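Before I ask anything, here is the structure I am working with.
Complex shown without one protein chain; remaining protein chains in place.
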Amino acid sequence: MQAEEKFTEMTWPASPEKATLEAKNKFLGFWFFLGGETVLFGSLFATYLALKDKVPDSSHPLAKDLFEMPLTFLATMFLLVSSLTSVYAMYHMKNYSFQRMQAWLLITVFLGACFLGLEVYEFRNYVHEGHTFTSSAFGSAFYALVGFHGGHVAFGLLWILSLMLRNAGRGLNLYNAPKFYVASLYWHFIDVVWVFIFTVVYLMGMVG
Amino acid sequence: MSTIAQKKGFGATVWDYLTTVDHKKIAILYLMAGGIFFLAGGLEALFIRIQLAVPNNDFVSAGLYNQILTMHGTTMIFLAAMPLIFAFMNAAVPLQIGARDVAFPFVNALGFWLFFFGGIFLNCSWFLGGAPDAGWTSYASLTLNAKSHGVDFYILGLQISGIGTLIGGINFLVTIVNMRAPGMTYMRMPLFTWSSFVTSALILFAFPALTVGLFLLMFDRMFGGNFFDVSAGGNTIIWEHLFWIFGHPEVYILILPAFGLFSEIFATFSRKRLFGYSSMVFATVLIGFLGFMVWAHHMFTVGMGPIANAIFAVATMAIAVPTGIKIFNWLFTMWGGSIKFTTPMHYAVAFIPSFVAGGVTGIMNAVAAADYQYHDSYFVVAHFHYVIVGGVVLALLAGTHYYWPKMFGTMLSEVLGKITFWLFLIGFHLTFFIQHFLGLMGMPRRVFTYLPNQGWDTGNMVSSIGAFFMGIAVIIMLINVVVTQVKGVKVGNDPWGDGRSLEWSIPSPPPFYNFKQLPLVRGLDPFWIEKMEGKKGMTPAEPLGDIHMPNASFLPVTISFGLFVAAFGILFHVDDKPWALPVMIIGLGITLVSMLIRSVKDDHGFHIHKEDLENEDKGVKA
Amino acid sequence: MRKRLHKWRLISIFAILALALSGCGKPFLSTLTPAGEVAQKQYDLTILSTSIMVLVIIVVTVIFIYVVTRFRRTKKNENKIPKQVEGNHTLEIIWTVIPILLLLVLAVPTVSYTFNLADVGPMKQKDKQGKTKDALVINVRANLYWWEFEYPDEKIITSQDLVVPTDKKVYFNVKSSDVKHSFWIPAVGGKTDTNPEGENQFWLEFDSKSAAKVKNQFYGKCAELCGPSHAYMDFKVRTMSQDDFSAWTKEMQNVKKPVAQGDLAKEGEAIFNKSCIGCHANTPNDSRPEKARTAPNLATFGDRERIAGILQHNEENLKRWLRDPEKVKPGNLMTGKYQKLSESQLDALTAYLMGLKVEQ
Partner (left out) sequence: MENTRQTSANPRIDLKYRRKKNAEEMRYQIISFALMIFLTLIAFGAVYYEGFSHWFVVPFIMLLAAIQVVFQLFYFMHMSHKGHETPALFLFSGLTVALITILTFLTITWI
């Protein structure tokens, strides 16, 4: 089976993520999927903006009462850096150095997990302040958008982890290289969404 | 691995279809499932028409009527029309572009089973406390107010089948971009392939809005969300926007493949190349694009204000231009041609005036100030049945007759086919033409009955009689199918004699690998070109070699089935049923384990060896 | 040949039907018999757009018929291979440009009328006391299967029957207190949705001549699916001259507490005050907040055209309604909210309710 053929640095193709037809299909199909995800998040952003600060009465906290800069900044840094580390992983994938790729992916996963941890911590704070999913339309919209993104992060973590585990024993080949590549695309996309979340939800929320 | 088809037992055939990843078999699955749902939706339509035949009728009760109405619309759109379109896309697109399968055969099967289980789930509602009853649009204020679980079935059922549709759309996009045979450039693709491409793109961008809308509604109804709860700051117009951002493109998702099918049929039976091919492609893309700019024309009366109404009105009208381009191109395809009036051609020809009548009432609806009168009246019902039945359903019936030989290797009876056609066409106009006037005379839609002496009695009676013509037509078509399959007379590669595109260059039904050697495409209508040069078939673009094929798999069924089970758990957890949570966990478990197996177990497919292909040649000759 | 005949026959049947039908439709209900400025404008738009559409259909049909008759494959030319024409730029430009022109003709009045029908400037001009300066404003509140009409400047409330003066613009503020409904008086003008999250404004004008032809009564409908009894969520519109209308508002304002006439009615009053008054008010100047007004105001019940919007207004039907409202309007919100009524109680209530009149 050529897809599982062992390669050397010399024989490893320049664009392993697109070297076979299956890989090309996967690559393109995933981009299309991201196009659809854009609309999905667009709808959630739209809903959030329409329902921002819409609460039943004044006892409910509003955006400007809730969001705190240090936490958001830290979370942003975790995610941005994890984007860079996954770029490093793909760099090593292209150079056919499997161990280094795995290492960088591990760092990526670790950073992603830190981000998630922060998010959980943050949500718990909000719940204490009376800002829950069921407390107001604002709450529902906030948790739907940010939670959906968080869900994507969690899914990305599991995905990358399972790819790492599944292929730990057999190294890179043309069958799994596209999978790693696509997973990293997904990771970047999550980052893109976060850039808008920290801008539109948090920063704009703090501005009022 | 021998490729020679063997006679199989019934059980083996069923197992074969349950595990198939072959686009041609998936096409048959879509055709059967979509067909059954069409019968269900049609039966519901008949109940609607019986109830409305006379004033103050009590054939069904008010609550039941709303359920029937909702299920009619939902079933027809999501479970009949779309899957039937997917049936023809699966049957024809890979063949038309000279591919051996779609880009992701496994995903293709998964898409079907998700749709199927979603549809079954939705229909389970009939037996579990009542079907959804808030209209196919499920406006949020009414759905939040609905007491029964019907709406929950709608939410979860559509969510499951919607995922199936979405991945199906992505699959076709990739297939068309990446899998075209050598020489099959974009501007040589048959128009059905083009329209499938644009339709898939519309699916990709429209369905996420529905997904989000359904999620929000699910959270509101089942998990205490407040998106649409006005007293907690929510807003129900959000649902309306999300629904129509999906819903308007959806109607073009339905009609574009219909346009594609008719383009093939007009060209074939006029023995002429499609007139204005490039402007047809352009118009298709333009309709797709404009389709995303006009959704708020369903919301003129909501109170968006005159500026928004005016913008959306004018944007909507613009769609008449590309659609007109198509209509005239079809007329001029026939102009100077040699028109053979086969059954598919009957449908194609009847489609033109029927659809134009529906399209122009669409433009009338777009006149925002006047739409305040038409909206939610039978005028709108007439409009959309004219475009849907006069466009989409006629195309599906035409496609069934046209592609039957390619899918099954037998030819439906032309005599019965034409009887079906005439009954259906007459019934269709009888049913819906008069509804324009009912609407203008003040009859609102979605009423389960009406009082006498409002001037609507005759019109409704006529309309109901028409529906029964359609019912008889459909039954005759079923008879046609049974008779044809029992007779089982086999046909050759090009049973219509005038085939133009690649699918007619290979046997009917094609071998499971489609093309022994990928064909070389030398222009638009490649098979026609070869025929005109006196050749029997296509020139191969590659030497005979091993063919790589995907493995069959049962996992698509289990993944979908898991979601089906989980949906019951989610739905009944609201009632604090003790078994709900376990059921949900078990269902999701089935799905996740199946997905895990899929991702951990490498699936490299298998090869058909060159020698076997050669042997088969000899076997056929011997 | 036979088939073609068939088609022609069909078309002519439709043509005749169309003619027969367009003239008909009931004048108190049909949009084809416009009875006011708004409906007239919309009717004009309908006629304009229909004319354009008929033109389009004729053009298509003519080409269509020519093509399918002229270019059939016959035994004689069975093997003919037609010329494979690629296209024709001139033609394609023609059928791109002409529709654009037709649409422009349609788009201009569309935009202008859309703005015109949304022009509710006068209702926004308030004087010092917060009253509208010189326009009649009516607040319409849609509820599950019944309508409330509040005249904020006159401080009166009525239900089910909308009372309006003719020959002047009436401005409406519409909203819903539960699910979405839609307010529609087909003969007088298009519909406007009543949303739960905000108010919509629009105007209508009731033409006295047309009103006279229909005995001053138009039919109104709920035009948005709102539950099982959506089909029954009708209301009636009573039109009168401005003078009569002024008189009517005076009478309404002067109603204090209804006085029951006769023993039976007195008995009914007692029952009413015990079981019904929690939901139903019996004076037109109900000062309770909207939320508390959960049932139709019955102050003018005796003057109504219909019971619960749909039943003929007579004692028999009133008893039917009170006995079991669910049978009349499935899913209505009165069912089960009061104790079972005996036949004698029904008689008493009927006498009382039928006596609730404002007009002499």
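Just so it is clear, A, B and C label the chains in written order, and each chain counts residues from 1 on its own.
By our rule, a residue touches a chain if its C-beta (ideal position, glycine included) is under 8 Å from a C-beta of that chain, and two chains touch if they have at least 3 such contacts.
Keep in mind it's a predicted model, so treat the numbers as computed, not measured.
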For this session: List the shown chains that the missing chain touches in the full complex.
Result: A, B, C
For this session: Taking the full complex into account, find the residue in A:A19, A:L62 or A:L118 that is in contact with the omitted chain.
Result: A:A19
Exercise. Among the options B:C124, B:V177 or B:M222, which residue touches the chain absent from this view?
Worked result: B:V177
Exercise. Of the listed residues A:L34, A:V127 or A:L161, which contacts the missing chain in the full complex?
Worked result: A:L34
For this session: Can you list, in ascending order, the chain C residues touching the missing chain?
Result: 195, 197-200
For this session: Tell me where the left-out chain touches chain A, residue by residue.
Result: 2-3, 9-15, 18-24, 28, 31-32, 34-39, 41-43, 45-47, 49-50, 69, 72-73, 76-77, 80, 83-84, 87-88, 91, 94-95, 185, 188-189, 191-192, 195-196, 198-200, 203-204, 206-208
Exercise. In the full complex, which residues of chain B touch the absent chain?
Worked result: 100-101, 173, 177, 179, 201, 204-205, 209, 235, 237-238, 241, 245, 292-293, 296, 302-305, 308, 547-550, 605
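Here is the rule we go by: only the chains that are shown with their structure count from here on.
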For this session: Once you've mapped the touching chain pairs, tell me: line, ring, star, complete or other?
Result: line
Exercise. What whole-Å value do you get for the distance between chain A and chain C if each is reduced to the mean of its CA atoms?
Worked result: 51
Seminar exercise, completed: Expressed in whole Å, how far the mean CA point of chain B lies from that of chain C is 36
Exercise. Where does chain A touch two or more other chains at once, residue-wise?
Worked result: none
For this session: Find every residue in chain C that makes contact with two or more other chains and list them.
Result: none
Problem set entry | Interface residues, chain C side, partner chain B - complex | 3, 6, 10, 14, 17-18, 21-22, 24-26, 29-32, 39, 41-42, 45-46, 49-50, 52-53, 56-57, 60-61, 63-64, 67-68, 71-73, 77, 80-88, 91-92, 95-96, 99-100, 103, 106-107, 110-111, 113-118, 176, 178-180, 182, 184, 186-187, 189-193, 195-198, 200, 219, 221-231, 310, 330-331
Problem set entry | Sites on chain A touched by chain B in the complex | 1, 3-4, 21, 24-25, 28-29, 32-33, 35-37, 39-40, 43-44, 46-47, 50-51, 54-56, 133-141, 144, 162, 166, 175
Exercise. Which residues, counting only chain B, touch chain A once they are in their complex?
Worked result: 103-104, 166, 170-171, 173-174, 177-179, 204-209, 211-213, 215-216, 219-220, 223-227, 229, 231-235, 238, 241-242, 245, 596, 599-600, 602, 604
